[in-house]
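Yeah, one chain of the complex is gone here, protein chain that is, but the others are all in their spots.
Naming follows writing order (A, B, C and D), and every chain is counted from residue 1.
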């Protein structure tokens, strides 16, 4: 395979401001040298990114060649809209793909989430994961030591009880948990991670995930396991600071990193930030653990991924593919994974440099959690509307509505919305 | 000067810009509102189904209510406050320029930054506001975090942010009023309030009406400070028409429905404006 | 009335001003402290009142990718946008200030419609349109599309200001041989200067801080400063310091500009030329 | 320089007619004074000539051109507005030179002309000030200067000296007369000042409010002599002269008229009711010969250079004017004589002048 085959091209890469992106910038020079392709990186903050990326890939003119995409319904919608280029043909072409690339190094679940059409024969791959996040438990070792005698709760019920306890003792300064509760579709993954914990080991398959019973016309939001999962979430919010319902991730993580909360349940990607003494008051004091179990002794959870894709409207797809291939090869995945703490290739977790760069507790926890995660995505138009309804249900439970009543209403609302 | 034949050229450039900027999107939006279209996939003509949907659902009416709740309070407070401040500062001779500049600083902060800073300041635990309140023995509420306090908090944030808008316009309007009627009113024994009521207010009327119209539209279109602080929560307590429409368009990709929301909403605002223009028959009367 | 009463009469506006200024400025001051403190101090409560300022956030903000470029883009967009809005808006305001001109009411309503168009409703069609006519990702395109809200605002506001100017002045100028354009530019514009200054300040602020349209209709060449600031909100981490510093930096040109424009507003004019 | 002619002019504000059926032929280079009670339409007529007001019907010509459709800017007309209409944002100098600057005249010339006319109206020390910092009279002078500096074909002056003191007013009057001679411009001048009306105009147009006359506003258009000494009707007789003419009822009496104890012969057809007028300065006090009536001194006013005397007589109150030398006591009885050749007779029904005296 000739890395120089597209030399002289210039490609535009549209990225979200993600730790991966920051790390990538340091390596782009090497790619340019190796391929002779010039790379222009356009990176935007996440909340601006989605809108712009969606405009860019759907436009008639080419705006970006390679772009970062959320490997959930966002990718799915683009696929439906025919805006994204299938990558399988490139992978299958020996002239375009290096023999050492090894797609199988990615866990099956990651690949499945980016292959369409779902559940049909011969699906095509549309994105390659660049980072993943598993929903895990972070704790403040000092506070756990002070209030719980160092014992990390083993079950969800214990966790919530302990968190409530800490809040009660914390005199309005220290709280048991810090969770994001702001009404936003962004909440989908954290929330799904916790519901998956309540769901346990039972199967849940894409595109419906746990939410539908194998058919879009059969929502099961009033399933007792979902009710339980949502009430966990509400319970954790309740054990948090009083304005938790207005907290986005930036507020929840800041609250935790200032040392005011004992527990924080969210994506593993926050880990590296907490260990940075410049931005965190609790660097070196953070403990990591898989989500506490809700039944049995294993805590289940969800994972979620960013991927990169090639825009259908790109005029330089071959050069774009070279970039995608390079950025996701084994070496780069491990190198860039250092920044995200979530390298999506199995091989990375065996990479000494990668593991060494991260907190040992963190690596252990994420590695364990990875064994018990499922995708948090649902592939359906309008899914984010439903997510907001789910968030509303959490808010209701938070405000005191009985979980059963909340999910019953949720079920009706979802039916209305999807009808 | 009715005989001025060229006067119609004065409006031409504005009409041109206006036509270019609005005709196409307005027609487009009207058309979109009749479609079921998910941006990319096939568009399907569904007639007025989108309208029926949004009007019969709970989301839109709730958002509409919230929006008016917000708008009414924000406009009233900001107008009164802006007017009061403009009147007060108008009496200041020395340092007025500096004071005015400092007072319009909030307006210069972008919506994102406003949301961030106020969320930081209003944090019940880590925020300066409740800390300062605690110094005087008040236990501050959870501001953005509870249903009853969320919207008032947003109104408060908007008041901080946008009062400068009404203030600066009314300030300059006060500056351009003729001084003679004020002197006459003083001699007639008018108290400051009476002067305000009978002289200042009527003379400010054209500007004041304009300010209110634009503030009303602005507040009805409220988006960034809600999006940035509560995202419409808790429990939809702060969801506005714009956040709903945004969500519908850019998060759910339901462009037809989003356009329908916009159309209904525009019609409501339009009706308000037309009612105003009908009532206001004697605008522009001169001495 | 005693001397102290008259003293009080003169002082209360200052008291009001002090409170108003304090309330207006405090949150901005707070942003500034976040920019100047270390991240950990920034959010400590009770607040850390005494700290040695960390200036690096400002350097970091300014040198962040695209920030300075975006800064100048925004300046150009503001300048162009204001020029367009005034060039088209002043004559239009004059026209619409007259009572019996054709289409007056219709145009006034149309202006309001234009102003109230939800941005996300027209960014999709505009995105498509701009790409096909080459205005996508240009400062000119942005300045043009901003007229959708700056123009209505300018026209309505100036119309209200023009309403206070006695018609006799226009008549006098006309007899002196001035055509309509001259009358507008040499009589109405200078007399309504406070109003125009306020309009320009407000338009500038609005364009400077506009996010949604800029997000949709620019890519990199014409990226504006608000987009650049939003860039400090990263994924799973916000560079609070740099973001705050950037927020302060982007207030500066507007503030500077406002100070200049203030003069016009403060001066005012006594219209003591007409009985 | 240009004749101004109005033909069949009607002007109304909304549904209210202000001017109706006005015909006026002003000769080129003539100095015409408009007088009339407040609200009778003087300013409106000037504005019509300037092109600032549009008549409902009628024809306006300047020179030999019908100007109904000509832009005010192109009529070569300068106007001193009754309310000054100064530009508040310009200095006095800039106000005055506005028109010249518009026409792009050379800076040097502008400066020289402004300096000239400023000296003429006594504003040399105020050229840098804005109108807001001027006194009332100073503002009026700026308005005057702005018109004068233009040297147009037609000047329209709307009470241009009303706020000036007597001394200055006299000076300005002669300046304007000089200007009129030098430029030969047509000038139309509205004033409430009797002295100005009498001394400045080649002809005087006396206007009345429509409400009072019903048909047309123009009551008389003639030389000052004519208007003062041969008022065309009662309206003019009352309006011109200060204090106004004494008027009293007379009645036809054997081919003559009689009022009080005085009887005058009269030729031609004598109207049944007649109004007799005599100006205060023509009432002879204790002098002259012939029939007289007795008046009792009721009051006096000393104007400095002259005195007014108010008498109660059998026909009503009579005012007489004398040089300040005369002296009567209050209550004193004085013989009042009215020289026949000084009497004015008007048909009491129509108000028209009757000249039927031998």
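Here, a contact is a pair of C-beta atoms (placed from the backbone, for glycine too) under 8 Å apart; a residue touches a chain by one contact, two chains touch by 3 or more.
What you see is a predicted model; the values in this text were computed from it and never measured.
K.L.:
Given the contact definition stated above, which residue among D:25, D:69 or D:301 touches the chain not shown here?
P.N.:
In the full complex, the listed residue that touches the missing chain is D:301.
K.L.:
Going by the contact rule already stated, which one of D:109, D:178 or D:192 would touch the omitted chain in the full complex?
P.N.:
Residue touching the absent chain, from the options given: D:192.
K.L.:
Looking at B:199, B:217 or B:260, which makes contact with the chain not pictured?
P.N.:
Looking across B:199, B:217 or B:260, the contact with the absent chain belongs to B:199.
K.L.:
Take the complete complex as the reference. Which residues in chain B touch the chain that isn't displayed?
P.N.:
Interface with the chain not displayed, on the chain B side: 180-181, 183-191, 194, 198-199, 202-203, 205, 285-287.
K.L.:
Since one chain isn't shown, list which residues of chain D touch it in the complete complex.
P.N.:
Looking at chain D, the ones touching the missing chain are residues 13, 35-39, 42-44, 82-83, 125-126, 133-138, 140-141, 158-159, 162-170, 192-195, 198-199, 211, 224-225, 228-229, 238-244, 279-281, 301-306, 321, 323-324.
Here, only the chains that are shown with their structure count from here on.
K.L.:
Mind checking the centre-to-centre distance between chain A and chain D? Centres are C-alpha means, answer in whole Å.
P.N.:
Roughly 93 Å separates the two chain centres.
K.L.:
Quick check: how many Å separate the C-alpha centres of chain C and chain D?
P.N.:
About 56 Å, centre to centre.
K.L.:
Let me have the rounded angstrom distance from the C-alpha centre of chain A over to the C-alpha centre of chain B, please.
P.N.:
Centres of chain A and chain B (C-alpha means) sit 37 Å apart.
K.L.:
Would you pick out the residues of chain A that each touch at least 2 other chains?
P.N.:
51, 254, 258
K.L.:
Provide the list of chain B residues touching at least two other chains, using ranges where the numbers run on.
P.N.:
In chain B, the residues touching two or more other chains are 1-2, 4, 39, 125-126, 250.
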